[in-house]
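A selection of the complex's chains, in situ.
Letters A and B mark the chains in the order given here, with residues in each chain numbered from 1 onward.
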Amino acid sequence: MSDELVLAGEKLGSRLILGTGGAPSLQVVDEVIGASGTALCTVSMRRVDPSTAGSILDVLSRHGVRILPNTAGCRTAREAILTAQLARDALDTEWVKLEVIADDDTLLPDAIELVDAAERLVADGFKVFPYTNDDPILARRLQRVGCVAVMPLGAPIGSGLGILNPHNIELIVAEAEVPVVLDAGVGTASDATLAMELGCDAVLLASAVTRAQDPGLMAAAMAAAVDAGRLARLAGRIPKREHAHASSPTTGMAVL
Amino acid sequence: MHITVNGELHEIADGATLADLVAERLRSDKGVAAAVDGEVAPRGSWPGVALRDGQAVELLTAVQGG
């Protein structure tokens, strides 16, 4: 069965999108990319530090994974747009994970700045992947302004609280006309599996893997978790029942 | 003249271009983007971008993130 993820017209070999932040070293990034089988990784744009040895870009190109630059840390549409444009120039990609956060404590998106930035970046030719909250109406607006995907959070970035409101994720999936990527909140494998069972097309996570006690093992766990959830979604689960339902024959019992 | 590069004051020869600055500061310009006074300066344009005293230049590249 062919069940490839297609984002912005590109086929990707994995439904797990990996953020590279939080890893203690490029060696660990290298390890988790390999173990996760991801085909798309996020990076941030920061001031050049001539003293740093090695580049995340080399690691990513060695693995042949696509780059999804983000606008992490931007607080206004203007900052985010400039950052996206610089990323496009530096990395030669029109793809951008659009983050416009309200503050550094919650790291929650600012709905109004986000829609503004998304609309203008789309007009400028970008393929916009917005990091959004789980409001189905905001997700709808982001699609209407031309985003190529919507990426609702399950819980605050790095919290590991999983999916706090599965009902909203289901509402977003039910009416989505672009891929839905669960972004932020995943803490462990079952969170990723649940996201896919709810109908998400992919899962984006960083801390859950990069900050796990054993990042490589957790990367492998997440790869399996995303597959498990996707397969379960396609397989069609049994309904929940209030009462038991025997799985062994109730006839042919011996009289002993 | 003096310009601000990534937030730090930096002295550079009068008439230097953005390309000169990058060449002087960085081993390689691979994966680097630049903004001058809050405007994007496309990579291709650097040789033609003459820097002026007091300008603020931001040189960015990709790092682990997200």
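One rule holds in what follows: a residue touches a chain if its C-beta (ideal position, glycine included) is under 8 Å from a C-beta of that chain, and two chains touch if they have at least 3 such contacts.
This one's a predicted model, so the numbers in the text were calculated from it and none came from an experiment.
J.: Determine the copy number of each chain kind in the entire structure file and write them next to their labels.
T.: Although only one copy per kind is displayed, the whole complex is A x4, B x4.
The rule is simple: only the chains that are shown with their structure count from here on.
J.: In the complex formed with chain B, which residues of chain A make contact?
T.: 19-23, 26, 29, 42-48, 50, 55-57, 67-70, 72, 82, 85-87, 89-91, 97, 99, 204, 206
J.: Provide the residue numbers of chain B that touch chain A in the complex, in ascending order.
T.: Residues of chain B touching chain A: 6-7, 25-27, 30-35, 38, 40, 42-43, 58-66.
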